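What you see is the complex with one protein chain gone and the rest in place.
Letters A, B and C name the chains as they come in the text, with residue numbers starting at 1 for each one.
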Amino acid sequence: MEKTDKQQLIVTVSPHIKSEESVTRIMWSVNLSLLPAITMGAYFFGPKALFVTVLCIISSLLSEYFVQKGLKKKVTVSDGSAFLTGLLLGMNLPSSLWSFSPFTIHIPVIGSVVAIIITKQLFGGLGYNIFNPALIGRAFLLISFPKAMTIWNTPSSAFFGLDAKTAATPLGILKEEGAQKLIEAFGDTTNLYSQLLLGHRAGSIGETSAIALLFGAGFLMYKRYITWHLPISFLASAALLAWVFGGKDMQTGKMLLFHGDPVVHLLSGGIILGAFFMATDYVTCPSVRRGQIVFGIGCGALTMLIRLKGGYPEGVMFAILLMNCFAPLIDKNMRTRVFGFVKKKETKQ
Amino acid sequence: MGVLTFSGGIHPPDKKELSKESPVTPATLPQRVIIPLSQHTGAPCKPVISIGQEVKKGELIGEPGGFVSAPVHSSISGKVTAIAEFPNAMGRMVTSVFIENDGREEWTALKDSPDYKNLSVDELKEKIKSAGIVGLGGAAFPTSVKLSPPKEKHIDTVIINGAECEPYLTADYRLMIERPDEIIEGLRIIMKVLGVSKGFIGIEDNKPDAVERMTQAAGRDPEIMVLALEVKYPQGAEKMLIKAVTGREIHPRGLPMDVNVVVQNVGTALAIYEAARFGKPLIERVVTVTGEGINRPSNLMVRIGTPVSALIDECGGFRGISGKVIAGGPMMGFALSSLDVPVTKGTSGILVIPEGEVIHANDFETCIRCGRCIDVCPMGLMPSMLSVLSEKAHYEDTKEYNIFDCFECGSCAYVCPSKRPIVQFIRLAKSLIKP
Amino acid sequence: MSSTSNYWGLIKNGIFAENPIFRVALSLCPAVAVSSGLKNGFLMGVAVLFVQTMVNVTVSIIRRFIHPKVRIPSYMFVIATWVTVTDLMMAAFARDVYRQMGLYIQLIVAYAIILSRAELFASKNKVAPSFFDGLGMGIGFFFALIVISFFRELLGKGSLWGIPIVDFKPMLIMILPTGGFFAVGILMGLFNWIDIRFFGGGGASGGGH
Partner (left out) sequence: MENLFELFIAASLINNFVFTRYLGLCIFFGVTKKMETAVGMSITFTAVMVISSALSWVIYKAIMIPLNLTFLKIVIFIGIVAGFVQAADTIMRKVSPGLYYKLGIYLALITTNCIILAVPLINAGENYSFLQSLSFALGSGIGFALALIIMASIRERLELADVPKSFQGLPIAFVVTGLIALAFLGFSGLITL
């Protein structure tokens, strides 16, 4: 009877069991899900692609470490979030940045520093940032170094060719020379689609291979780390707008309604990478599902607006960043429906 | 018929296999019981005995202190040794009666009524009331009050809550397996008292044998229906159960009677039957003693007032170093700071979690806004916002996010990948502001 | 209020303790708008310095003749007059720069710092202290603009005062508004940090209009 008396008991508030899920596990799973895409990137663009990505990852990790040390915070480098930022940034850069003359190797480093320090840690670290760090890093670089950031290498199996040829991205061709030219560049439509799907095209390191990205996205959805709401509304609205407004008569330069090619728009550029891996960043998108749908539609619409009408061939990055501005507003105005609440209280808001 | 359920909720491992097969056995009589005079929601009882007095089993020792209250009876025969303040499971000091067991097990005079089926509604109500029956699911709300709804509320449905959605606990399950007929009788009495012709028994789908037994016991009675519900926590929460069974949603601040429903736990139904039939007061209940940290998980019929330490010894003591001992289930139960606290009418289980599996609340991270808690909240709240607002001392703003609609089921804290003690934050904010 | 040390104190006050941009956070628009290059920043600083000093002196002289009820409109009138003078002078003597920043010169009229010093200081003090207060504020403003534009031109163009300094690919973003906001925000944070770290200050910048 006495033996149980003097044991030390731990007292905490309920619940007393917790799920196995943790931030670290989520972050590393996302990193893992990007593995196929980065492998394809390395296959198409050679070791340079890997160097750029690794450079981004290392400088992100170091930035995170030094800022957290400097601010006397707990160092959370191992939770995988800084790694993810670096990886995503690297995947959004052209492999041509690994070049010694002209010297552009500092560019990925600057991007990582901006991403981690200005976009994330100045706001208090993981969970508090308003903007997607990797995308801000990339936007900062694109504006700062417009030339270096738009030199695209042709995908080649010439693995160690340091003086790789350059080419325009499919979206660049589409914007400057039209759909016909794009099909010509790839032979025929079937070939175009299959090459785009596989990722055999000029572009950022990690964005080209649609199929590898979709594979990773499928994994994340299966693990329920992301839900369909945001990516599908993003892609669907973009596809719809591409179909309706994407057509263009090359002779007159006038818009041809309902003649656009949504497949090309969905398979080229960074839209798949953006929709599944960047827009869905928990911290910077709305957390209520209904809000995520609005967010996704906004991203899709802005992407197509910039692609078809704007000054850049690709709009995914700016579209997501612009919607990041609106995420707090969406969160504030689109709440969940409280159980048992009848409409009247909602309209009172 | 489709799966009956509500939206939100979680699927924690149910761990019921630990104690599922163990039949309810009477626990060894305790040397001494400590019976708190406030075991229910509402006004505490006033003691009606004095120190040194001999009491018999079932004798009234505390009379109700108000309308929302329930009398308390002695659970053993013996001698009152003290009436003093003693901590209960929540750690609050409560006036309690200490009774030393004389081992004679002598019953006080009970009013047996073999013809209970012919009793009038008022007589039945009186029996239930004087038996001191409260909701045995955990909330311990006086049953007689629930059975006397105000006139303007027209009750049309009674639901017996056999969901037992808390992991580990098997007390209700065992009762449904072992005493289905008496539970059905209890339900009939409740229906008679309320003048209702629709009775449901809602049971989670992970207990198919219980569903079967109860269906058998209900027989061909067209008024009673046994329903299998989706296995999901908190299926057994009153509001969620009503939603799953009837499709009706209660306004967040409302009561079941606002949608014309009364819900009773299976244990309560059994107690009602026993009170009506034998006049037996509520002096014992089934307690599941379980968890990875206990040697012989079992279901025991325990006298109210038995110290928790006695139950743990009876089940073979701790296995290894005990980490946490919880009164109730793992999701909503209270961690005990001492094993001396007594079992009360609301104690459905004693759960021992070994030290290695305890999650410490102090190492949590910032909210990454993943929205999991929003998805699982059965009340449709935004626990992420509530916890952040409370963490940053913006307590007033939590009202805007309907903090008072939270019933602290803990689903949010369960799924949180940052391991945030969301329930704790919510309780803190609730305690600092007024609704 | 007549010893020289007091005048020096007024100037120091304007540069450090009540620096119009970093500390009091008034007149933020020019801090971003015209700080993309050292030259622009310098000229803007001079213009504001001039207007602030002259307005303070004028207001101090006329303060006895103005009915309190109409004092704000009359101060506005004084400011607008001096801004017009500056505007015309700039247009005459610094044509190429004026083309870039003419609008911002004209908008000096709406800078809260000028009106607020006129109202808070010059209207209550004699001519000499008002002159030095205006000078101090103007120098503080000038100093802040120089610091901001120094960094922006160096990082954004790799040059100073139009003269190439470093030979690397500059970050174009720094001469765009985005970079201006970053520069001001980060410099402000650094000022706060220095204040907290070395002078034990509270650090919070006021949010003026």
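One rule holds for everything that comes next: contacts are C-beta pairs under 8 Å (C-beta built on N, C-alpha and C of every residue); 3 or more make two chains touch, one makes a residue touch a chain.
Note that this is a predicted model, so its numbers are computed, not measured.
Under the touch definition stated at the start, the shown chains contacted by the missing one in the entire complex are A, B, C.
From the set A:L84, A:V113 or A:I136, the residue in touch with the chain omitted from the display is A:I136, counting the whole complex.
Touching the chain that is not shown, out of C:I11, C:L43, C:V57 or C:V109: C:V109 (per the contact rule at the top). Touch with the chain omitted from the figure is made, among B:A140, B:L389, B:C412 or B:I426, by B:L389. Chain B residues in contact with the hidden partner, per the touch definition given at the top, are 366, 388-389, 392, 394. By the touch criterion stated above, the residues of chain C touching the omitted chain are 25-29, 32-33, 73, 76-77, 80-81, 83-84, 87-88, 103, 106-107, 109-112, 115, 173, 176-182, 184-186, 188-190, 192-193, 195-196, 203-205, 207-209. In the full complex, chain A touches the hidden chain at residues 71, 118-119, 121-125, 128, 130-131, 136, 139-140, 143, 302, 305-306, 309-312, 315, 317-319, 321-322, 324-326, 328-329, 331-332.
Heads up, the rule we're going with is that only the chains that are shown with their structure count from here on.
If you average the CA atoms of chain A and of chain C, the two centres end up 41 Å from each other. In whole angstrom, the spacing between the mean C-alpha positions of chain B and chain C is 70. Chain A meets chain B in the complex at residues 1, 3-5, 7, 9-19, 21-23, 25-26, 76, 79, 124-128, 282-283, 287-289, 335-342. Listed in rising order, the residues of chain B touching chain A in the complex are 6, 10, 12, 91, 167, 239, 243, 249-252, 254, 309-310, 312-313, 317-318, 321-326, 328, 330-339, 351, 353, 355, 358-361, 365-372, 374-375, 377-382, 384, 401-402, 405, 408, 410-411, 413-419, 421, 423-424, 427.
Across the interface of their complex, chain C is touched by residues 102-104, 110, 118, 122, 140, 143-146, 148 of chain A.
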